[in-house]
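Reviewing the structure listed below.
Removed: one protein chain of the complex. Kept in place: all other protein chains.
Moving on, here comes chain A:
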Amino acid sequence: MTTNKLRFAVAIGSILLAGASQAEEKKLYLFNWTQYMDPEIITAFEEKYGVEVVENYYNSLPEMLAKLNAGGVSQYDIIVPSNYFVPRLIETGMVQKIDKAKVPNLANVAEQFSSPSFDPGAEYAAPYQWGVTGLVYNASTFKDAPKSWSVLFDPAVNDAYPFSLMGDGQVSMGTACAYLGHGYDCTDLDDWREAAKLLIETKHRDNFSGFSDGTPALQQLARKVTHGALSYNGDYLFYLDENPESFSDIKFVIPDEGAEKWVDSMMIPAKAPHPELANAFINFILDAKVGAQLSNYNYYASPNAAAAPYLDEVLTQPPIQPSEDDMARLRFSPSLSGKQLQIFQQLWSEVQAR
């Protein structure tokens, strides 16, 4: 009995100590979206710097934020939030500036991402991947579908087939705004009200199947549970490549009214245990060849201009690299804060409740 107790004590003690000694070992703690990193890149980084990379994953940004608030801000070295989350992290002091002297490869970043609206001067965020949230639909159901959000919003275009909208409030509201002609990145209160009204009307249509997220939405389309939805270009291509039979009828388009472009960025939490290594990691990912390898693995477009020559051909054409006309109609989701964010959230919960 006493020896057993001794063993518990030793076991518990060693675990508590392990927590304290963690900081001394050379490790990089990466907190990233699920299935968003090529394992070979991690191996290459580990070999080059003689360190170990510990990966953790999240499925949504609120989930990531919850972990950061629960002590993660001093436990992770790199996080990969989306553009509209970046200002929130900067304003609340959750992240630190990138040490530009240690990240010479920042020069590789394409111009449109080098000083983005959500982080002027790119002080805090280095782009990781970018993509488009577009319209996906079953082309055998909608044979002459217009290149328009009307496939979802107009009962005259689709009066019978089930469809879904996106669970992310900003995307669904922005899309409704775009369809109404106010542009995807509308922030005017009257425009929002009109969009919310449209969403509530749309919700009450018999063939509205519900809100779903980008990746499950694609699976619902493949199983013909729905015939129209919102999803991401990279995930669409991933499934098309992996399961060509089920996805042969599914089309991805960027409607003429405009749509969302997003970029996920690498950031360093304010109290990251290994900021030096984090800067080295960002520099490593922004290398031309590594950047291309990452995109080739993820099926998403690279924000790294120097990576272009090494990209798979499929990544250099639509829907991953949109045509210039489409490109001009893409917008970032507006970064909301303060009173504006409050109003938006009120409207969005109204949409969900009614």
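Brief remarks follow.
In the analysis below, contacts are C-beta pairs under 8 Å (C-beta built on N, C-alpha and C of every residue); 3 or more make two chains touch, one makes a residue touch a chain; residues count from 1.
Definition applied: contacts and distances are computed from a predicted model.
Protein name for the hidden chain, per its UniProt entry and selected from "ABC transporter permease", "Pyruvate dehydrogenase E1 component alpha subunit", "Spore coat protein JC" or "Phosphocarrier protein HPr": "ABC transporter permease".
In the complete assembly, the contact with the undisplayed chain comes from A:Y29, out of A:Y29, A:F247 or A:F281.
The chain that is not drawn here is touched, among residues A:N59, A:S117 or A:S323, by A:N59.
Shown as candidates are A:T92, A:Q112 or A:T215; the residue that touches the absent chain is A:T215. Of the candidate positions A:D119, A:D168 or A:D235, contact with the unshown chain belongs to A:D235.
Interface residues of chain A with the unshown chain, by the touch rule above, are 4-5, 8, 11-12, 15-16, 18-19, 22, 29, 31, 33-35, 54-59, 69-72, 74-76, 215, 219, 235, 238, 242-243.
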